[in-house]
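Every protein chain except one is present and positioned as in the full complex.
Up next, chain A:
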């Protein structure tokens, strides 16, 4: 009984100490540690918000086994940049016309942020954003990939993403009969 109480108190003090800190430490699958503002993490990631509220954040680095160090670095980088950016007028006004544009256009800095990423890094970041419940980051990264598909024939899209055409000759013929227009290169 006594011991249990003592343990509970220790837990309590640890939690209080943690609550006082304004950053959280995240640990990638390959063991690298990253610090991120607690406020930004809780605001941008539903998963991290839940962990912070539930007290399951580890002082020595919360294990995120599904996320590699490069993707986690980008996540943290995004959180920090987001914390420093002031929401632009465009973002506020676009949230009003939500019905016609269900996805908010990325802001200038968000565009630049994803533009510098390699394909590999971009896809890893999509997965990380999805895993951490980061709606806005998922939006921005998916939007970037969708931009890469726009205005292209299937051949041109294959080239961009290095995809093999795995349709059989017969299948291709069937599709071409139905959708010949889609195959013309612009």
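In the analysis below, a contact is a pair of C-beta atoms (placed from the backbone, for glycine too) under 8 Å apart; a residue touches a chain by one contact, two chains touch by 3 or more; residues count from 1.
Criterion: contacts and distances are computed from a predicted model.
As stated in its UniProt record, the chain not included in the shown complex is "F-box domain-containing protein", which appears among "E3 ubiquitin ligase complex SCF subunit sconC", "Trafficking protein particle complex subunit", "ApaG domain-containing protein" or "F-box domain-containing protein".
For the chain missing from the display, the contacting residue among A:33, A:53 or A:182 is A:182, taking the whole complex into account.
Listed here are the chain A residues that touch the chain not shown: 97, 99-100, 102-103, 119-120, 123, 126-127, 130, 138-139, 142-143, 145-146, 149-154, 157-158, 161-168, 170-171, 174-175, 177-184, 186.
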